[in-house]
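To keep things clear, I will list the structure first and then write my remarks on it.
Selected chains from the complex are presented in situ; the others are not included.
A and B label the chains in the order they appear, each numbered from 1.
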């Protein structure tokens, strides 16, 4: 949680004087930088910057717009601490949903959960207890899914162990707006039953991966990953049990980054500032 | 480093009373258990046990042999703390070799390094400084390699960043006796240039894998793995630099397990006791 009133996000081809120009414009408009980070990607020649600041956002925007245009800067100014309108999709496993609802309610995770959608009614009661509308959406009914995104006004769609594959067409509607948690350390163990795959391969570490969903299944840009040590005595069920915990944490961290407007998507990469 | 005089290794199909029979035989022959571990693999129905003990190894062996035969037990009795005769193969990168030589000499790693073999003479001087014979073996000359294994009496062959692919025939000569360090978290990023692959994929964590070498390239049974967190600001060279450290540690741990006779190979798995 930041004290800042605004988050400025800047992305553009690298060129001399970018930091100076952005911060000078902020300074001239009375903006007070609380936190700033930037990254020059030498390989792609792209520049990314995130600034959290207090001050008059409208005045800054007015000054910055023509400058940004002249420098081909892609930018957004977003109110800090405005909860992100979010739709959570689930199937039968509830550990990620449970964690998101708890942390959103406790105020640790700045998400405004507008609805829970599911292809089973297993979690209907859990949503009810948290006073979140629950919608049963039949598998493959992407028209219904699309209506749900629209009716809830969700900016972000979270696949919190949603075991349905979304079509490429659906994914393209919401680029950089659908986050999935995959229960393996991608790119190892793509596809179904990754814990069984991991056990069969005898790995000594398992992991989880939060990524943006694209038309290429399990190939979307990676946002966050983490791993945990396992051993031969844990069968596939043991790996699943241990894995639940790491899935939960990795997804939550990815959602924090999103809500704090830290993620920059560039090709098949992410830059987290 | 254990106080025990002997390491007993037992592997067989699971059956009632195995632990009782093994430990009873040890007890009756005056063996004193310093450390013991066993594992029942419920999925494969196989049993594994490792016992470090002090006492009269010959007396135990004499008693245990007929019992083991009647129960179809595959077993070895090995002197504890006897350094493992080892051949280290390298190419141009020296970090793993350097670490092995240091820890073997310091007495932390019970290996008796008989020789360093290489397809380049880059590390000739490094071997000389450690008073270890150095042999240049041309790439693909597996006859020379085989002679080197034989002439050094090596039980264990360590590929310490040896960048040549060994033939399936060569691998089959030394099952469970060749350990390789792969500079990725297998099964992700098999093949060449894994750090470049990892960078291109935008992973947030990289790893290393020590495994037994089999005829299936990068598919041998995994002995040890570890991971380390990275970020977007590290290019492929940065990942390589960070990766060196983890390769070094993962390989060293795998060699410790081997030298302490902890690794049981079963199909494409390992059990580490």
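Keep in mind that, in the parts below, a contact is a pair of C-beta atoms (placed from the backbone, for glycine too) under 8 Å apart; a residue touches a chain by one contact, two chains touch by 3 or more.
Keep in mind it's a predicted model, so treat the numbers as computed, not measured.
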item	value
Total copies in the full complex, given that 2 are placed here	4
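Going forward, only the chains that are shown with their structure count from here on.
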item	value
Mean-CA-position distance for chain B and chain A (Å)	40
Residue ranges of chain A touching chain B (in the complex, touch as defined)	39, 41-43, 185-189, 200-205, 207, 221-227, 231-233, 235, 268-272
